Structures are given as C-alpha cells and as structure tokens.
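Note that this complex is displayed minus one protein chain, with the remaining chains in position.
For subunit A:
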Amino acid sequence: MKLRLLLSLAVVAFAVTRAVSAQAFELGVVAFQMSSETHARVANAVEAAARKKGWDVVVLNSNGTLQTHAEQIENLVQSGVDGIVLAMSKPVEFDAQMQEVKDAGIPLITVMSGASPNALFDIQVNEYAVGSESALYLLGQLGYEGSILTDRFESNVGTRIRGKVLDVVLSENQAVKEVGSHSMARTKSWQEDVRNGMNALIMQNAGNFDGIWASFDGQAFIIDDLLKQQGMQKGDVVLVSTDGGPETFRRIKSPDSMLMATVAIPFEAMGEAAVDAMQKIAVDGAAKETITSGPYLYMQADLVDQSNVDDFIKE
C-alpha cells in the first residue's frame, strides 16, 4: 500500500514537473567537443544565458565525432525543442540534419561553424582579420626577420583560415622563415598530438627559432609548457596564438610564460548573443534581418598582450 502511494506520488510529481517545464521555451545546445575549452565556453554561456531567462536547456556533447553530432541534432528535432544552437558545427557535413531542423520549423543558430542555408545565421569573428592580427603581431615582435615554428590545425575552418593568412603574411615578408611546422590531426586526443609533434619540432630546431605561431590557445598552452621544460624564459621566444580566456590572460601576464599575445575571441558573448537572438526571433517574433541581414553575425575580437591584459583579467 505504502509502495503504491509512493509510486503514485512520484508519477504525479514527474508529470507536474513536465507540465511546468513544458510551458518554458526549450533550447537544445550541441557542442561538437566539450573537451575543447572554446566549445565548452560557448555551450556553457548559452546554457547560463538561457537559464537566466527561465528557459529549459539541454546541452549535448558530440565528443568530436561526426555521427554522434548528427544523431544528437536528430534527437533534438525529435524531442521537439523550440530552438537549437550548435557550437563549432560543420554545415556541409551536417547539411541533411540541419535541413531536418529547418523542415521541422525549429530556429537554428550556429556559433563559429560557418554559414548554412538551413540556419538563421552563424555567429562568428572575422577569421581573416583575426589571422592577420596574430601573424602581424608575431612578425612585428621579431622585427620582420628570423625563424618560426608553427602549429596548425586544418580540420577547423577558423584555424585553417588563420594558417592561410599567416602564409600570405609570410609570403610578403620573406626574411621570416618557417623552419618547421606541425599539423594537429587528431581531434579526440589532440593534446597528445600537439605534445608529441611540437616536442619533436622544438628539439630538432633547438636554438634555431625565434617565434612560434599556434593556431589556437590550447596548442599554445602545451607549447608554452614544453618551452619551459627546455629552460626557456619569457622573451626568449615569442609565442602567439588566438582564442583568449582566463588561462591565456594569466599566462600573458605571468613572468614565467612564453605566451606573449592572443587574439581574444568573445566566446561567452557569442553564446549570450545566440540566446538574445533566439529570444528576439523565436519568442518575440522579430525578423531575422533585424539582427543581421547576412549569413553571419560578426563579433569583435581583440588583440591582447602585456599592454592591455589587465583590462581583460578584470573582466
């Protein structure tokens, strides 16, 4: 008897919870790889901003696997969420799934993914501008001559563009030579990939490089630690990267770190912008064009070095 009563209460409580939550706007968020700090920062910012509005949020992680990402988008469509935000997705690979989202009438906003005809727009920074800022900073610090090592990542459109822009800058400034390059290939075990690849490059080119260009900050942290293990000190080598974040700013300020500068991408602001846009379009009924007329909503990325890092740490 007691058990029956308890079970009945549990069912009623569950049904009430579902009924209450069913009134709120439901947002589905899929991050391509939560083990990557930037993906997590976007997803967490979206979740926080949505919860602040009283929305229900389900955050999913694709573990860096294409099929898992596809399945999670499909599952969100089936669950009937009111809106979807994808962080660091791939519009070409997931063309079919994004089409399903559109066909289901669910507004879709992507962040740092690239434009898709099936999404409202993609929240981005101008990667060409970001790439030129970090490349020119590095060359400026070297006085436009010397040797550099690079750590690239070709699988992500943003990091690939940064690398291509670096190549353009180097082609115009031929007194700076790229004496070694590692290209990160693995997405699931990328830290190990960077550690092994860059360790070999640093050993092979010991004493023969003045700067290192990393395609994103996660790589730069590993490189920074490798350089410290080699006994290097701040100023021995100019290390630049892109992304920003508390750990990056701490290293830029630290007297022990080789990291000199980053181009800080406002991942948290991007997540918040996605939620704000979802509110305006999906809840308030505003036209997409009131937010951006094109396939992108661009946000500002700032170069951060010793001169202004305190401003960012304060934030």
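As a convention for this text, a contact is a pair of C-beta atoms (placed from the backbone, for glycine too) under 8 Å apart; a residue touches a chain by one contact, two chains touch by 3 or more; residues count from 1.
Just so we're on the same page, contacts and distances are computed from a predicted model.
The chain absent from the displayed complex carries the UniProt protein name "Ribose transport system permease protein", chosen from "Cytochrome ubiquinol oxidase subunit I", "Allophanate hydrolase", "Ribose transport system permease protein" or "Potassium transporter". Contact with the undisplayed chain is limited, among A:94, A:121, A:221 or A:249, to A:94. If you put the hidden chain back, the residue from A:75, A:147, A:205 or A:308 that touches it is A:75. Across the interface with the omitted chain, subunit A contributes residues 14, 18, 21-22, 26, 34, 56, 58-61, 63-68, 70-72, 74-76, 78-80, 90, 92-96, 153-155, 183-188.
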